[in-house]
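Since the structure comes first, as structure tokens, the remarks are kept for the end.
All protein chains but one are shown at their positions in the complex.
Chain naming follows the written order as A, B, C and D, and within any one chain the residues start at number 1.
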Amino acid sequence: MFPSPLGSVQQLYIGLFDTGILRVALFESLERIGIGFLLALLIGGLLGVLLGVSKLADETLGSLVIALQSVPSIVWLPIALILFQGGGGAILFVVVLGATWPMTMNMRMGMKNVQPILMRAAKTMGYSGSELVWRVMIPAAIPNVLTGARLAWAFGWRALMAAELIGRGGLGRTLMDARDFYNMDLVVSIMIIIAVIGLLVEYFIFSKIERRVLSRWGLSTAS
Amino acid sequence: MFPSPLGSVQQLYIGLFDTGILRVALFESLERIGIGFLLALLIGGLLGVLLGVSKLADETLGSLVIALQSVPSIVWLPIALILFQGGGGAILFVVVLGATWPMTMNMRMGMKNVQPILMRAAKTMGYSGSELVWRVMIPAAIPNVLTGARLAWAFGWRALMAAELIGRGGLGRTLMDARDFYNMDLVVSIMIIIAVIGLLVEYFIFSKIERRVLSRWGLSTAS
Amino acid sequence: GSDEEGDSAGAAGSGDAVEIGYFPNLDHAAGIVGKEKGYFEEEMAADVDFLNFPNGNDFIEALDTGVIDMGYVGPGPAINYYLAGGDIVVIGAAANGATLIVSREDSGIETLEDFSGKSFCTPGNGCTHNVQLEMMLKDKGMETNRLGGEVEHQSRVNPASMVSMFEQGQIDAAAAPEPWGTLLVEEHNANVVTEWNDVFLGEELASVVVVTTNEFLEENPEEVESALRAHKRAVDYTAENEEDTLETVNDLLYSLTQTRLPENVLEEAWTRMEVTTETHGEALQDWADASYELEFMDDDPDLDGFVDTEILDGITSE
Amino acid sequence: MSHVIIDHVEKTFPGGKNAQPFTVFEDISLSVDAGEFVSLLGPSGCGKSTLLNIVAGLDTASEGSVSINNTQVTGPGADRGVVFQEAALMPWMNVKQNVEFALKKQHSKKEASARAEEYLKLVHLSRFLDSYPHELSGGMKQRVSIARALSMDPEVLLMDEPFGALDEQTRMMLHKEVQYIWEKTNKTILFVTHNIRESILLSDRIVLMGTRPGGIRKIFDVPLARPRDPSSEEFTALEHEIMSILEKEIEKVMREEMGDDFRSKKAGLLYNSNSNMGDHI
Partner (left out) sequence: MSHVIIDHVEKTFPGGKNAQPFTVFEDISLSVDAGEFVSLLGPSGCGKSTLLNIVAGLDTASEGSVSINNTQVTGPGADRGVVFQEAALMPWMNVKQNVEFALKKQHSKKEASARAEEYLKLVHLSRFLDSYPHELSGGMKQRVSIARALSMDPEVLLMDEPFGALDEQTRMMLHKEVQYIWEKTNKTILFVTHNIRESILLSDRIVLMGTRPGGIRKIFDVPLARPRDPSSEEFTALEHEIMSILEKEIEKVMREEMGDDFRSKKAGLLYNSNSNMGDHI
């Protein structure tokens, strides 16, 4: 019952070019992960800034976020269904819940990690409040933000796969169907798709940005 | 089907002090998350160091890790069951898979974020190789590691809840059973337990360490 | 929901369409045939949309939140939901039977008596099959470890995983739904411990029921009736066209999972269930009582008002 | 008209769990007139940077207050330009962007660009507009930070050892530049330095600070006409006077530090106050 490499590739081919179920599911999932990821970056970024900047927010809102984020996607799902009346929004909600947290925490630490002297310098130049955040703290936090984005991407996928159980298509659903009918080759071929997309995003987005950031920050020679 | 606050508290009380099912499940889960979390810190830490230090490892092993980490716990579960012959090891495996990744990525970025001048200084004092990593890079990465640990904790719980589906007890199992019988009050009372544990760990461990680290690093006055 | 949740249906992307849920599985053949042959479209005035679900829980959640209006589901989740105060009503049956007790080839289990000290698995905790097997064990004076007994029970083993657990020798027996029980027997040399019709409540107990919410039923009685007409047509079709039914089911499976179940397995499994509209309400009550007896439920179950086959009875007696 | 008024200021750092609170200085009062050039001199760690930071509004005084133009200082602002002891450049901006960053609040984009180039030319960095801070030498970073503060054209300039990392030629060139700007725009300048000659050369008054307990030891007027001649008699006399007080300050620290060792053989060899000590530099 162990999946075979050949069988997986075959299933991949069939799913993409013959029956097309993988192709259709892929596009559905891509749309969701795309929107969910961007939303997570946005929300997580804002939340992280808030928690990093305001001690009060960190101690109140921060605790709430901490308390809620250990809760698994499968528990969120019914809640999301109620909140969103079963619409596609429910899936997005769960994806965002999964992906936001790493972004939030990394942005938060990025805020706290800014060298105090840079903040002081900017303040003497008349920067304050949101401008300080926007022009100094966020740029300084970019290396952390990158890690946050990478994690958001991975955990967004994980949450998406769980959320797509609700039966509105997508790779997650196909994955579960394949598992339920013991088509392990198809399971593996979906894992291959996710992995390949992950690698593409890594090579064409994350690592490119990272290399540029690290070299500009003067950190690339660190090791 | 909406849970009631009173009902949830009642279920919590019954589960903890009357039937004791929550108490038993809690201890089972705590043991798993405890071991899984520590393993994730260890493995993620080591892996992060490796990826942060070695470009080769980053480009080979790193890609593999990236490829695999988007795969959700529910997909790992059957694989883990096969690998671990259905033993408790399977649950641990899934928990570690969920928790390791954020630790790895944060440790990795921590390594890359070390101020080059500190590395250079240590090198002139005769430090090199693993000592350099251990005595300079890891301490310098502590703020990042903290974020990694926090995320590992949260995602460890998430993975645990999914992994405990296999029916070897624990809160995840109770959660699912409660869902199956539409005892939403019990579901909420389990969420309360997870949240409270999260808050306790946050207040008594993470935030204490963070406050100490930030003030020692001279970062606490950043905002 | 329909009227006041009209925009929820809209959010689901299909305007005022009636959403029908089903599982891609053999005992849902009636629903699958009805969908594939277009019976529902033909009979119903409103547009129809079909959503398939991987398990009962997700189905019930969808029903609870108004994502679907009616559909095919196992009786276990429906009863549990009903007892938890949910708005659900059984308006007919789709299949009865379909539970097989099997044991691993060299597990040493030939009869129920051999279960002592062995382990078995079921898809859910307190699911239909679980209660059936445990009830039979109870008759033989055995209990599971859940109740401090001598038989080890592992729940939440998804039917497909049973295959690998059997292969690896991790588990000795299973109370399996069809077609998985048959698959284990045909492809993995499992022993049949108890045939489907000898199982507790055996032929009587529904394996799939047709459900809707009271709210939907009251607001759309005509649509429900039309749907049941389509259902009836589908059931009749399956009875007369076994080969085509099996092919339709297998095609659907392929379109979802790119895999087909072996034909001999499907054929064999088909004999272990009865596709019918006949709803045995008392069997459902008996099952719920057994579940209570086995301490899966905290309160004595009362299924009054759970089953309402008036409309379907009207259609079948036409 | 007094421009900057430092009124009975004390700074105490709270100290951690096991550390005691640490009072850097107490009861510092100083008023600086508009257009005045005042230097702060004193041994390392006496609180010069701390005082400057309080005036800048970056630190808060534990006691007392600072006011500028009769308005109490409650926070930093672009009316006071600061050259920090460290260069404090944003690592993600290149040289030109770093200077422009300080100008964006007051100038249009085009103006900021032109101004940034002008002031970077002044500190001889025209060739390095596109370089990032980590590609610069120590002195170059300091020059960027000087260009940044000067280009902002603030009413009050707070400069913390701005020329510390510069070679003597560049330093002299910048002395002239700062003097030229100061005379032309009538800025109020608070200038921290370790270099006694530099302070005499540039300032109207020199504030000598001491440590343990920290505070102002003496304030010297520099009545010499500009441009000043470091080889003139008055110049040298003032230099010697300041030097001798500073010497006493540091000797006190040394004595505390060395305890009984202070008169030991090695210490004696090291710390004999030979006659030309004052002229070394």
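Going forward, contacts are C-beta pairs under 8 Å (C-beta built on N, C-alpha and C of every residue); 3 or more make two chains touch, one makes a residue touch a chain.
Note that this is a predicted model, so its numbers are computed, not measured.
Chemist: For the chain that is not shown, enumerate the shown chains it touches in the whole assembly.
Modeler: B, D
Chemist: Sort through B:9, B:30, B:68 or B:118 and give me the one touching the missing partner chain.
Modeler: B:118
Chemist: Using the document's definition of touch, tell me which of D:35, D:91 or D:164 contacts the absent chain.
Modeler: D:164
Chemist: If the hidden chain were put back, which residues of chain B would touch it?
Modeler: Spelled out for chain B, the touching residues are 117-118, 120-128, 135-136, 139-140, 142, 213, 216-218.
Chemist: Which chain D residues touch the hidden chain?
Modeler: 13, 18-19, 41-45, 47-50, 85-86, 121, 124, 126-127, 130-131, 135-140, 143, 160-161, 164-173, 175-177, 180, 194-198, 201, 227, 229-231, 243, 246-247, 249-250, 253-254, 257-258, 266, 269-271, 274, 276-277, 279-281
One rule holds in what follows: only the chains that are shown with their structure count from here on.
Chemist: Let me spell it out: compute each chain's centre from its C-alpha atoms, then which one is farthest from chain A's centre?
Modeler: When every chain centre is compared against chain A, the largest gap points to D.
Chemist: So, what's the distance in Å between the C-alpha centres of chain D and chain A?
Modeler: Using C-alpha averages as centres, the distance is 48 Å.
Chemist: Which chain B residues reach two or more other chains?
Modeler: 78, 82, 116, 176, 179
Chemist: Send over the residues of chain C in touch with two or more other chains.
Modeler: 64, 158, 164
Chemist: Examine which chains touch each other and state the graph shape they make (line, ring, star, complete, other).
Modeler: Its topology fits none of the listed shapes; call it other.
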